[in-house]
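Only one protein chain is missing; all other protein chains are in place.
The letters A, B and C name the chains in turn, as written, and every chain counts its residues from 1.
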Amino acid sequence: MSLKRKIINDPVYGFITISDDLIFDIVAHPYYQRLRRIHQMALAYLVYPGAVHTRLHHSLGAYHLMCLAVTELRNKGTVISVEEEVAVKAGILLHDVGHGPFSHALENKFLSGVHHETLSLQIMQVMNEDLGGQLDLAIEIFTDKYPRKFLHQLISGQLDVDRMDYLTRDSFFTGVSEGVIGYDRILKMLVVHEDELMVEEKGIYSIEKFLVARRQMYWQVYLHKTVMSAEVMLGNILKRVRELSANGIEALKTGGATDFFLYNFDGKMNRETLNQFCQLDDIDFSFAIKRWSHHPDFVLSELCKRLLNRQLLKIKLQAEPFEAAEVQEKLADAAKQLGVDESIASYFVFTGTANNTMYQSQDERINILFKDGTVKDIAAIDNSLIHQTISAPIKKFYICSL
Amino acid sequence: MSLKRKIINDPVYGFITISDDLIFDIVAHPYYQRLRRIHQMALAYLVYPGAVHTRLHHSLGAYHLMCLAVTELRNKGTVISVEEEVAVKAGILLHDVGHGPFSHALENKFLSGVHHETLSLQIMQVMNEDLGGQLDLAIEIFTDKYPRKFLHQLISGQLDVDRMDYLTRDSFFTGVSEGVIGYDRILKMLVVHEDELMVEEKGIYSIEKFLVARRQMYWQVYLHKTVMSAEVMLGNILKRVRELSANGIEALKTGGATDFFLYNFDGKMNRETLNQFCQLDDIDFSFAIKRWSHHPDFVLSELCKRLLNRQLLKIKLQAEPFEAAEVQEKLADAAKQLGVDESIASYFVFTGTANNTMYQSQDERINILFKDGTVKDIAAIDNSLIHQTISAPIKKFYICSL
Amino acid sequence: MSLKRKIINDPVYGFITISDDLIFDIVAHPYYQRLRRIHQMALAYLVYPGAVHTRLHHSLGAYHLMCLAVTELRNKGTVISVEEEVAVKAGILLHDVGHGPFSHALENKFLSGVHHETLSLQIMQVMNEDLGGQLDLAIEIFTDKYPRKFLHQLISGQLDVDRMDYLTRDSFFTGVSEGVIGYDRILKMLVVHEDELMVEEKGIYSIEKFLVARRQMYWQVYLHKTVMSAEVMLGNILKRVRELSANGIEALKTGGATDFFLYNFDGKMNRETLNQFCQLDDIDFSFAIKRWSHHPDFVLSELCKRLLNRQLLKIKLQAEPFEAAEVQEKLADAAKQLGVDESIASYFVFTGTANNTMYQSQDERINILFKDGTVKDIAAIDNSLIHQTISAPIKKFYICSL
Partner (left out) sequence: MSLKRKIINDPVYGFITISDDLIFDIVAHPYYQRLRRIHQMALAYLVYPGAVHTRLHHSLGAYHLMCLAVTELRNKGTVISVEEEVAVKAGILLHDVGHGPFSHALENKFLSGVHHETLSLQIMQVMNEDLGGQLDLAIEIFTDKYPRKFLHQLISGQLDVDRMDYLTRDSFFTGVSEGVIGYDRILKMLVVHEDELMVEEKGIYSIEKFLVARRQMYWQVYLHKTVMSAEVMLGNILKRVRELSANGIEALKTGGATDFFLYNFDGKMNRETLNQFCQLDDIDFSFAIKRWSHHPDFVLSELCKRLLNRQLLKIKLQAEPFEAAEVQEKLADAAKQLGVDESIASYFVFTGTANNTMYQSQDERINILFKDGTVKDIAAIDNSLIHQTISAPIKKFYICSL
């Protein structure tokens, strides 16, 4: 038993217990502590004031669910060694360590082409050096090179504890009860069959509920139109900064780690730039927005002011593309109202698309293990809700305007 | 009826409804929106990862409880005009608008001698000009000049909705269930007698529970020793910045509104400095800490690094003052460990006191209205828990060290 | 304002308030109090030990939701007079007053051909006499003769407060979180359009959740196979009593109101038999089962003993009818095991069907009111989950055996 033992209060699960030295050291590491300064849900707090929880809190929660999952599976007779247990817990703790400022909202925009999972892996490798190779097995599982697939599937799969925690936690902090998934029952229904993660037959309805709750969270929260408006405004701010930086960066610099990535980064990640990345968090970017709200460029300062003061662009969603005439009319209105050219107004009036794919059975399947030993994808089961509307990718068109 | 109607999801109360134009305009005001960027519980999230909720969320919650209180009192026959209703709701929404960065943790340190309630009032007065005098009655009630005392008592008194919300909300987000107060039952027990706020006889046990829960929150959360350690470290950072600024401020400046208040403020609040104050929030100060963690001064950078990475000073609490010898020994240890003089080490090893006064009947009383019309202070009632230990001020001594 | 005011603690909603004299008198009436002695969920407590809540508790809960619904609709501008308000509340309080012992589990078996809603109406009429005609309007609404349809729809319709309460309450007491419907959000989404009850456009996902939760409750709770086993055993007990009574009733009589309805009732309800009916509750029938467990008839005593001691028949469900051979085999086994003829064994081995129809748009529709004033059935909306699997009637075959 470890001499270090820590109990953390969590409003979602009650208590989270840490009783292993390696887990303790990971949590204490500055790279992990940095996740305290990254919001889990980017700008969603502009609609759901409670949604200010952090990536650190989410990954601790996912770690807790992993502890429960390991206990449940062992109770059902699946052998999991202590080494595997610690490794899979370390893996889930670090799965999001590569997230940057405002996570998904700026992903692929701030560091174009670098996915957060790639960065998570690179950071894990650096931490592994600090920790004398103790993360070897965790990295093997994280990268799905370990032969016992279910351990990877618990970290990243259709029913991983990552999703279970973020749906549960995001639902909790937003107050959107439609997103409650019943993680405790799902965990009790998990089973390992030939080293693959499956669900017991009697868990079918729980899985249905999970998938429906996820659909609800997408439409009510993650793709909430006002949240989308804020996030595209954030994207436009970044775009404008990039454009302005062509003419000199002095008036744009704010003194933080953002400066490097906005004006000097060549897209190559190495040990040094990775360290720079680990200095970055929501604070730097939020501070920059506050500064830029006083910048002489009208587009930049106006977008920043509006975002800060929650004077968001209006947004409309529909199933079909918007007519060019409607867009043009709104653009002309905005140009007139702001007293600017239409090219400037186009930072405030524009169209785009949003989509959500909930369950694609070509990707990865949720396997149901029947009492007689047969295995079926849930989408292939009679009376299932899953193989129908719920799994169809949905695309919506939006228009933003003043 | 207002044309503007807004429903806000709140994980604590479910839904908060805004249906009045003035309330809508207050919430939309940039000075109010700024409260999104101030943590309700300063640095407590270093111990309770869920405690990242904001002053905006708290004041919306207090507003919600005020709505319930008004409805309950009217149901019991207390006449409250629509003007009074809107005014008391506006008052509670704005009661905390004067909080600065890290609220209580930096209060009296950052702007020495300026209490947040004074600032709240000054900001309300400025907003009142913007709103064409619509806040006149709210200000009258807030400053306790309105003859119907109970309206002020609902905003600020032993049983105000401010306390009810922050205890409920802080308990919710920390996950410390000991702090749950049963706000709904307390609200049902409130009654107005001769324009004073009182509690019905059968509400005595609910009040007991409220006061005990508050005691629990003080010792488990607000005065949690690790939270205290973080907050005194923050205080020392500020102290060191002030000392260093005597020798020039260039290396200290970070570009935000903190610069003005740290290096140029003469202590006088006027319309202009108030506007500067309303640009300030946790972001600026957090950003400054990140910057200062690279400052050449050892004390400053070390304190900032430790706070950022949650490498907090050890802290010990006891009922008696610490022996000089013990302090000296720890100081010598720290000087040795850090390779610095004891004068420098004294930023890392020091003593202080913490105290909590829960219920002081000389200050303000919780009056119980009996069925026969008599009124008694709860502390004077038989078998009450209140007049004893619970009300005694408690003082504890602490020592911080490496 | 009424002088009588009562606050009732409810674990589901917190507090239920009664502040009207007529409502107070209805609740105090012995016919209403009798609902304390009828389980809301019949024998479901044999699977879900918490499911021991009563019809009285459910109807109080539905009354509470009605109070909320009236407030919400008024806030949206729908005029509801005080008379209509009290009538619709009285109507919902009494909607289940005609339930007999073990409600649905014995309905159509104990009093064959008499539906509980018919009895509710007859009992309301008797109470109306006691109450000097104060229930006239409530009865008009209950029987859907009042021109403002939405009042009836709130009592009995696709989105009535009856369903909202029983799904919420049954989910709460069973602990099956999959059944949580989010009643508070649904209530906020209700709207009246041309005196019909509808749902606002943005409430679509809440309705989806409601219908999915209902589907989950059917399969996990109401049609849980073990609950079904207990209920068909109860049916067989009744059937056996009826058969035995042909040969004399002395040994069957237990002294309660069951005696009259089992052996002397001619199927005609009049004032006197209605009064007899109002003496009946779960206590009488439960007591009879305890007595019959000592009856000399093997079938009767064995079924009663097994039900009392929760030694339930095994049950299997499938999509197709069971093969005659399988039934015959189990029957032969049972006959052998019990040492009885197959005709006797057939009380322990038998087949049947269960079905669930969740949402039939031919019956009654859930209308969505769009912002532009158009009205559409939810089943006709793009991307809706509703028009598919969820609405298909499902029939399952079961076999019970030893």
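Here is the rule we go by: a residue touches a chain if its C-beta (ideal position, glycine included) is under 8 Å from a C-beta of that chain, and two chains touch if they have at least 3 such contacts.
All values reported here derive from a predicted model rather than from experimental measurement.
Enquirer: In the full complex, which of B:E72, B:E85, B:E140 or B:E208 touches the chain missing from this view?
Expert: For the chain that is not drawn, the touching residue is B:E208.
Enquirer: Based on the whole complex, identify which of C:Q33, C:Q125 or C:Q328 touches the chain you can't see.
Expert: That would be C:Q33, which touches the missing chain.
Enquirer: State which residues belonging to chain B touch the missing partner chain.
Expert: These residues of chain B touch the chain that is not shown: 177-178, 180, 182, 185, 205-206, 208-209, 212, 215-216, 219-220, 319, 382-385, 388-390, 392, 394.
Enquirer: If the hidden chain were put back, which residues of chain A would touch it?
Expert: 1, 7, 14-15, 19, 75, 77, 184-185, 188
Enquirer: If the missing chain were put back, which residues of chain C would it touch?
Expert: So the residues of chain C touching the unseen chain are 8-12, 14-15, 28, 30, 33, 36-37, 45-46, 48-50, 52-54, 56-57, 60, 172-176, 254-256, 279, 283-284, 286-287, 290-291, 308-311.
Please note the rule applied: only the chains that are shown with their structure count from here on.
Enquirer: Name the chain with the Cα centroid closest to the overall protein Cα centroid.
Expert: If one averages C-alpha positions chain by chain, the most central is A.
Enquirer: At what distance in angstrom does the C-alpha mean of chain B lie from that of chain A?
Expert: Centres of chain A and chain B (C-alpha means) sit 31 Å apart.
Enquirer: How big is the gap, in whole Å, between where the Cα atoms of chain A centre and where those of chain C centre?
Expert: Once rounded, the distance between the two centres reads 43 Å.
Enquirer: Measuring centre to centre with CA averages, how many angstrom lie between chain B and chain C?
Expert: Roughly 50 Å separates the two chain centres.
Enquirer: So which bits of chain B are touching at least two other chains?
Expert: Residues 14-15 of chain B each touch two or more of the other chains.
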